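For this view, one protein chain was removed and the others were kept in their places.
Per-chain numbering from 1; labels A, B and C assigned in written order.
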Amino acid sequence: MSGFWTIVRRDLKLAQRQGMDSYMVVAFFVIAVVLFPFGVGPEANILARISSGVIWVAALLAAMLSLERLFQIDFEDGSLELMALQPVPLEVVVMAKITAHWLTTGLPLLVATPLLAVFMNLPYEGFWVLVLTLAIGTPSLSLIGAIGAALILGSRRGGVLLSLLILPLYIPVLIFGVSAVDGAISGLSVKAHLLIMAGLLVAALPLCPWAGAGAIRQALET
Amino acid sequence: MIFHKYANPNRFLKLATTIQPWAAGATGLFFVTGLYFALLASPGDYQQGETVRIMYVHVPAAWMAMFCYTAMAMAAAVGLIWKHPVADLAARSTAPIGACFTFLALFTGSLWGKPMWGTWWVWDARLTSVLILFFLYLGYMALANAFDDPARGSKAAAILALVGAVNVPVIKFSVDWWNTLHQPASVVKIGGPAIHSSMLVPLILMALAFKAYYIWVLLIRIRGEINAGKIRALRLRQVHGGPPPIAARPSQGVN
Amino acid sequence: METLWVYLQMGGHGGFIWASYGAVLVILFGLWLISRRFAGAVQTELAVLDRDRPHRQARQNRET
Partner (left out) sequence: MVLFSGDNLRCFRGERTVFANLSFCCPGGGALLLRGPNGTGKSTLLRLMAGLLKAENGTIAWDGADIADEPEDHNGRLHYVGHADAVKPVLTVTENISFWAALRPQQAQISDALAAFGIDYLADVPGRFLSAGQKRRVTLARIIASPARIWLLDEPTTALDAGAIVDLQREIARHRANGGMVIASTHAEIGLADAEILNLDAFQLTEQAA
């Protein structure tokens, strides 16, 4: 387990020294959401109606933005193959990198969400549910995205390819995230939605590091 | 036992050359009879009128869309687990065929929807999941062709196909759930409980035609892929073979 | 002539029906054509390479 935290700490340190990444993701998130009032008009009730969906979609795109570099840099400078040659199982390495990714991108998104909820006129009833669904949902996004990030290693066109691979897989998380918020706004119970989202996360926790490690192993075979 | 890389593909090539004419013949036969029944020998539906004829291509195409994805995922699994070279190529060759059928299912569905529902597209659960399936095919094909080494592309794409296969039921479930929340008002339940036998005949014939077509084109594509692999091996040998080996060791004869 | 026209109209929905069948035929034929072209091109290239191989070997043998 010490290997896990060693890698998490190192990735956080790298993110902090290289700077920008977290800010970029949050800035993208905010700007993407702010574009919508310009697109659909400033009527408060229309914004309120679409707010949960817009915030979720923007969060999803923002989380994906930084995924391309999750393994890419370590792959290019040889760090990834050295990590595969440590006594730490590669699945643990992948899990550690996903954790660091979530801490540097998912968490800042969560912090920025209340501000955007106010911008988008989100009804008060949906406010905390939105934050809660993002808290449960963004780790799933990082986990699923890691598979895509591992698969594109060494390919010719990384970024665009990644979105094509990952976005369809994100749809379930998006559906349950948004419908939980909508349910809360119209006064329904959101327990079922949240439980399903938690279920998705629990299923992704073992499966995604495993698949990601498999993808990295075959990428290192070249 | 030394596993020779091209022993299997060569045997497969022989098999393919025998099957291929039969598959071609079956495709032609089923297509002609299927089209005859679908367009001439079957009556219009009392409820949907002549537009029911679209069903004879739409439904088999949707079946094939699902079937091809399953076949692709299974071939990918075989390729990953048993490292069977032909399985990799089969998965890779299935993808474009599956994508074409998926596109046809969407396109004909849209053409059916306009006269039936008065709109080209509804976010009905079935249409939506087929649309996502189409995206999964596109992602698979893009990944499989994104590497300089095709073997590497096949492996990466195989993992994606399996991840997708795990996800397809989840996506289906979530789309169904989503759809019941946002039920569009205009959807008419199609098909009905009992399907008349006069409609069943063209439906089955077209389904068989599509399946035979799949086998036929699949064999053509796999044959192409195998030969492309041989070409790459020959080219690589030109590059890496360099000067002829000095000492041909006796133990390395043809195995 | 009249009956053919009635038949082609398909009770007013002819456009949709013929477009569906047309799309099916065009796409399936197109995919078949592309696949065949690909397989054919590869086969030709392989034949050319195979033909050249004995020459290369013979030349190498002469040199050694």
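Here, a residue touches a chain if its C-beta (ideal position, glycine included) is under 8 Å from a C-beta of that chain, and two chains touch if they have at least 3 such contacts.
Bear in mind that the values here come from a model prediction, so they are computed numbers and not experimental data.
*Asks:* The chain left out touches which of the shown chains?
*Replies:* The undisplayed chain, in the complete complex, is in contact with A, B.
*Asks:* Kindly state which of the options A:A192, A:L207 or A:L220 is in contact with the chain not pictured.
*Replies:* In the full complex, the listed residue that touches the missing chain is A:L220.
*Asks:* Decide which residue listed in A:G53, A:P89 or A:G158 touches the omitted chain of the complex.
*Replies:* A:P89
*Asks:* Touching residues of subunit B against the unshown chain: what are they?
*Replies:* For subunit B, the residues touching the absent chain are 2-3, 5, 149, 151, 229, 232-233, 236-237, 239-242, 244-249, 251-255.
*Asks:* Given the full complex, what residues of subunit A touch the hidden partner chain?
*Replies:* These residues touch the chain not displayed: 2-3, 6-7, 10, 13-14, 17-18, 76-79, 81-89, 220-222.
We adopt the following convention: only the chains that are shown with their structure count from here on.
*Asks:* Quick one: most central chain, C-alpha centroids?
*Replies:* Central chain: B.
*Asks:* Could you state the distance in Å from the CA-based centre of subunit A to that of subunit B?
*Replies:* Those two chain centres are 31 Å apart.
*Asks:* Quick check: in the complex, which residue numbers of subunit A touch subunit B?
*Replies:* 147, 151-152, 154-157, 161, 164-165, 167-169, 171-172, 175-176, 179, 182, 200, 207, 211, 214-215, 218-219, 221-222
*Asks:* Which residues of subunit B touch subunit C in the complex?
*Replies:* Contact set of subunit B toward subunit C: 35, 39, 44, 49-51, 53-54, 57-58, 61, 96-97, 100, 103-104, 107-108, 111-112, 114-115, 213, 216-217, 220-221, 223-224, 227-228, 230-231, 234-235, 238, 243-244.
*Asks:* Hey, which residues of subunit B end up touching subunit A in the complex?
*Replies:* It is residues 132, 135-136, 138-139, 142-143, 146-149, 152-153, 155-156, 159-160, 162-164, 166-167, 170-171, 173-175, 177-178, 181 of subunit B that touch subunit A.
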